[in-house]
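Beneath this line is the structure, given in structure tokens, with notes to follow.
Excluded from the complex is one protein chain; the other protein chains are retained at their positions.
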Amino acid sequence: MFKRILLAGNGKKFFVKDIEKDFHCQYGFVAAAELRKRSGTVKTNTGVSLAIVQPQFIDLYSRIKRGPQIVGQKDVGAIIAETGVGKNSIVVDAGGGSGALCMFLAHLCKKVVTYELREDFVKILEENKKSLGLKNIVIKNKDIYEGIAEKNVDLVTLDLPEPWKAIPAVEKALVSGGFLVSYSPSIPQVSDFVEAIRKSSLIWVKTKEVLERKWEFEERKIRPFTQMLGHTGFLTICRKM
Amino acid sequence: MFKRILLAGNGKKFFVKDIEKDFHCQYGFVAAAELRKRSGTVKTNTGVSLAIVQPQFIDLYSRIKRGPQIVGQKDVGAIIAETGVGKNSIVVDAGGGSGALCMFLAHLCKKVVTYELREDFVKILEENKKSLGLKNIVIKNKDIYEGIAEKNVDLVTLDLPEPWKAIPAVEKALVSGGFLVSYSPSIPQVSDFVEAIRKSSLIWVKTKEVLERKWEFEERKIRPFTQMLGHTGFLTICRKM
Amino acid sequence: MFKRILLAGNGKKFFVKDIEKDFHCQYGFVAAAELRKRSGTVKTNTGVSLAIVQPQFIDLYSRIKRGPQIVGQKDVGAIIAETGVGKNSIVVDAGGGSGALCMFLAHLCKKVVTYELREDFVKILEENKKSLGLKNIVIKNKDIYEGIAEKNVDLVTLDLPEPWKAIPAVEKALVSGGFLVSYSPSIPQVSDFVEAIRKSSLIWVKTKEVLERKWEFEERKIRPFTQMLGHTGFLTICRKM
Partner (left out) sequence: MFKRILLAGNGKKFFVKDIEKDFHCQYGFVAAAELRKRSGTVKTNTGVSLAIVQPQFIDLYSRIKRGPQIVGQKDVGAIIAETGVGKNSIVVDAGGGSGALCMFLAHLCKKVVTYELREDFVKILEENKKSLGLKNIVIKNKDIYEGIAEKNVDLVTLDLPEPWKAIPAVEKALVSGGFLVSYSPSIPQVSDFVEAIRKSSLIWVKTKEVLERKWEFEERKIRPFTQMLGHTGFLTICRKM
């Protein structure tokens, strides 16, 4: 887990893991004694000033290991806003690979249990959990299609190729009023999932996609950026009622 | 605060405040003893079955009093995802009127202090706080432009017509690494705000808008809905570094 | 066909069909002699000034009879821009109902032949053709699935529930290098159509949707409009190569 961020005037960032020893970078080194500061500025031995900041969750989060495809931050935000999970919520997660969604939810909720079949992903999950200092994540090297041991779960999140296979397990695990959110990149997956939900005891609330548009503000150059992320995935929100 | 939701087969919802006495609705009444159930079904005296659910935060949240213009859920989600505030965060909020954003953040964070000049809005804030059962909101009938008493704040959120006037107060209140997010519906406001940020000690991280597209799934009628919310506001994210 | 538009100061428009006789409106009447002007202003007998304009194609087009669902102007523009049809192009069209697309293309191209099975739509097509003064439209009360009599066609446009049924006829009708554009509101239709194209001698070029966002400019109120048309249809562009 990173303990400090050092910022040069040109925007360059250095992440410091160990504040018990001097930190070396292209501008020389910063003495360990200086690294204990949580804010303000420090000087390298060559006289360069660097801003020092104690990293926030979001800084550490931006540095976790990621698999080829993760649930992006805009979609994580939508899941939280749609379901209203919070400090007392119990969440079950599956298929998230490196666990970007799982980690973010653990930061906000009481407990997250994540089901992951692949052992290489289990290792990444363990690493990410450790580097974020999250103690409330339980990683199970199990197949969620075969059942969810937890009961009275407030939210189940799925990022799976065949999410409909998890519905029977989810039906039993969710508390009354609890949510199921499935993330899928393609329409036929969503369509099959919505159909399966309609045959289940759960209710289909909505399917949506979230688009994010960033803007440039440089004097009179005020306009959306030319490049835009055109698509990540569709979020399907269901509920036990 | 609502204690139960009753759901008829046709999707109709009834919100029950008092479970100590019988609840009357168009299908007859449900006896108080039945209302104590947290899930399953109850029957009215006329024999109609209703599902009974203990409301989750998001249900109560959907019923709070709202002013003419609030920060919508998609934007609330984006603020949380961009800043990573969580259980230990201290938030200061201003200008949110009825407090939709303030309430959501209080649900997730340690404490929210909200500055609101208008007394009519202070009353609505008090009501909403009560109906959501949130104890960690401090409502101040004060002008945030004149200063923020809190220190080491992790996030300040502004929904103000002249957000640049709050920058000096925010600079002092934020912890190193802390965030300022301003929500504005129009470009000239955003432009003036970004310019003021550039003259301040804060860093402009990004300005973005979030678009949400809902989809229909009815057999082969799989397509985005015809009507779409085309715009709410721009989110400008800044940071103390 | 309308011959003149009269514009009141408040933006109110009156469409004049007959300039051989006086035109009566809520502001009195305008004498026939005055209506012969093609621009400038005219006065009613009560002394009200009205701007007089000779209608352009787009004004007449905005007044044609429309069925429940037509190919909107943004999609018409995309079809023209993608295919580059022009003064010498021969177009075959089917399923357009009231013919909004057919009329626009006839305005630009050499000739449009439109296939329409329903007799009520044939009548509307005749009316619209007449009111726009377009002489280069041939309306056939025939089923395009059964064949296209025209050869060396530059563009075929389809707005049909089962567009794949027209592919064999289109393959024979198109000139080498010619285009087929199919407009469908739902994904499964598009998907089935793309699959059928891949089994045909035609090439799938692209499938796209066009979104249009209108902006408000009122002093500092500079922002996208709140309401937006979220979806009309998908355009699938194919080519004979």
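Each chain carries a letter (A, B and C) given by its place in the written order, and its residues are counted from 1.
The criterion applied here is as follows: a residue touches a chain if its C-beta (ideal position, glycine included) is under 8 Å from a C-beta of that chain, and two chains touch if they have at least 3 such contacts.
Worth saying up front: this structure is predicted, and the values here are computed from it rather than measured.
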Residue, one of A:M1, A:A149 or A:M228, that touches the chain absent here: A:M228
Touch list for chain C against the chain that is not drawn: 5, 7, 38-40, 51-59, 61, 73-74, 76-87, 104, 107-108, 154, 175-178, 187, 190-191, 194-195, 204, 206-215, 217, 222, 234, 241
Where the missing chain touches chain A, by residue: 185-189, 213-214, 220-232
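In this section, only the chains that are shown with their structure count from here on.
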Degree value of the rotation bringing chain A onto chain B, based on Cα positions, nearest 5: 180
Whole-Å separation of chain centres (CA-atom averages), chain B against chain C: 44
Chain A and chain C, separation of their C-alpha mean positions in angstrom: 47
Numbers and ranges of chain A residues touching at least 2 other chains: 187, 191
